[in-house]
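Input: a single structure, listed below in structure tokens.
Here the complex is missing a single protein chain, while all its other protein chains stay put.
Here is chain A:
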Amino acid sequence: MDLVKHLRYFTVVAEELHFGNAAARLGMAQPPLSQRIRRLEEELGVRLFDRSSRQVRLTGAGRAILAEAGEILVRVDRLRVLAGRGEGAVLRVGVPPDLGSAVIAALIAGFEEAGDDVRLAPAELWSADQAAALASGALDVGVLRHPVAAPGLNLGPVLVQRPGVVLAASDPLAAAPSVHLADLAGRRLVLFPGEPGLHEETLAECRRHGFVPEEVHEAQTLGLVMAGAAVAFGPRVELPGLRWRPLLGAPLAWRISTAWRGEASPAAVAFGAVAVRVLKENAGMTDDGAAPVRQVRARPSSGFLA
């Protein structure tokens, strides 16, 4: 018997809890649907629906497999989509918009050099959007910033970037060769939009080092910084009106890695390798080994199953 097809019938009946409605949704008559559910019950050796009452209800066994059945169907659909892409196919990759044109161009060139017969279709997406797109199958590989809330994603090697601070040229701090986070006190801060995890960790680190921004703006460009109204964190920039200074003690560590869902295709593996190389060579990132491991001193209120 075609188990996947029968699981699809099962999930529709479980959603409708009505054989007539489920049959209508599936575009079939009710008797064959009931028959197929019975066959599935025979196959699994358990009753999935309780039909004794006037209502159709899921049995305990039915409830137990419902979520798993849904997951199997999503994966089968994804598998079909993947299989449908043959030669000359497209690898859909996500990259953070702030990486910059030069890095994205290097990614494309590096991937073409790797010689796969696959065309790269990069989309500029912030990490939270990439995680959602990977989960739904709209993206094959992401290059995203940590941390992301995305259970079930596989991650490539983690790279780390040590951002400095971007100041207006007129800012008195620009006169010093490096800046301590605490020196930024009283200033407003510009952070990328669409990076809630990075946002939270960066602000936590700022607070820890004595910098509580007067106000936090989410913006993609450095206009506010250029106007002298705020500061930003990021890699070295060379723009008129702006000064980049390293942060004393490199307190901020931004982590980035490739991510994908399920088994990676050969093209995705090739892209992952290119991405790691390009990010190291063109974007100044280093292996995560350089970053200190944060010790966790457990507290009861945040312990296992508190």
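By our rule, a residue touches a chain if its C-beta (ideal position, glycine included) is under 8 Å from a C-beta of that chain, and two chains touch if they have at least 3 such contacts; residues count from 1.
The working rule: contacts and distances are computed from a predicted model.
A.B. asks: Among "Potassium-transporting ATPase KdpC subunit", "Beta-lactamase class A", "Anti-anti-sigma factor" or "Sarcosine oxidase subunit delta", find the name that the UniProt record gives to the complex chain excluded from display.
C.D. replies: Matching the unshown chain against "Potassium-transporting ATPase KdpC subunit", "Beta-lactamase class A", "Anti-anti-sigma factor" or "Sarcosine oxidase subunit delta" yields "Beta-lactamase class A".
A.B. asks: Which of A:Leu7, A:Val148, A:Leu247 or A:Ala267 sits in contact with the chain that's absent?
C.D. replies: The one listed residue touching the chain not shown is A:Val148.
A.B. asks: Going by the contact rule already stated, which one of A:Pro96, A:Pro163, A:Gly197 or A:Gly272 would touch the omitted chain in the full complex?
C.D. replies: A:Gly197
A.B. asks: Just name the one of A:Lys5, A:Arg39 or A:Arg63 that touches the chain not displayed here.
C.D. replies: A:Arg63
A.B. asks: Provide the residue numbers of chain A that touch the chain removed from this figure.
C.D. replies: Within chain A, the residues touching the omitted chain are 57-58, 60, 63-64, 67-68, 70-71, 128, 146-155, 158, 196-201, 204, 255, 257, 294, 296, 298-306.
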